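The complex is shown incomplete by one protein chain, all other protein chains being positioned as in the whole.
On to chain A.
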Amino acid sequence: MKYWILIIFVLLLLVDVSGQERVLEIEFKAVYENAPLVLKSEVHQFQEKKIVFTRLKYYITNIELRLGEELVWKEKNSHHLIDLEKIETEKVVLDLPEKVHYDKISYQLGVDSLTNVSGAMGGDLDPTKGMYWAWNSGYINFKLEGVYEDCPTRKNKFQFHIGGYAGNMATVQKIEHGLTNERPIVIKVDVNQFLKELNLVEEHSLMRPSTKSVALAKRAALIFKRNDE
């Protein structure tokens, strides 16, 4: 008989915990307008010309959860390289402690300045990941590459490597979303929104920190949207 009480007690506990799950998944879904973005094989249209994307990589860092304005949790060593070529990187799984209540999530697009000046690092920050500038130290925060019919470049390639951490060339961006009960949290990343105001015939290559990079970093931050935003 006593055992039953114990079991019921345990079940109750479980119910309580499941009310606030300990694992929080965030899925970054790259799209082009409303269709999923497929690298290399899919041909999309941009300003009535053909466009194909070959690479989309970016850093999501410093993930934090808030309840109202109060910070309730922050991820340790929070550096995630999302790489569309490696689908397993699109999902970020957070291990939360018990009973954190939150209604907002925030993170940064890009690597913060302290990390940028701290020397060699491993994991997603390892320079073998192709997101580091050797000849002008610093991480590339956001990389978008592809081929556009009208680009006057070799093989019509365009490439935007956005980075820079120092002073007025800092490109790291903070992004915040209010949360509903929807799980996993799905964040759409619409590349079309990023390109929309660009003239790819003239602006097609950006490979180092500059004021232009700062402007484009701000635009890149705006394309991260929760499903119903």
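Some notes on this structure:
Here is the rule we use: contacts are C-beta pairs under 8 Å (C-beta built on N, C-alpha and C of every residue); 3 or more make two chains touch, one makes a residue touch a chain; residues count from 1.
Note that contacts and distances are computed from a predicted model.
For the omitted chain of this complex, the UniProt record lists the protein as "Cytochrome c551 peroxidase (EC)", which is one of "3-methyl-2-oxobutanoate hydroxymethyltransferase", "ABC transporter permease", "Fe-S cluster assembly ATPase SufC" or "Cytochrome c551 peroxidase (EC)". In the complete assembly, the contact with the undisplayed chain comes from A:Ser137, out of A:Ser137, A:Thr180, A:Ser205 or A:Asn227.
Across the entire complex, the residue among A:Ala35, A:Leu71 or A:Val117 in touch with the chain not shown is A:Val117.
Seen across the whole complex, the unshown chain contacts chain A at 116-122, 125-129, 132, 134-138, 169, 210.
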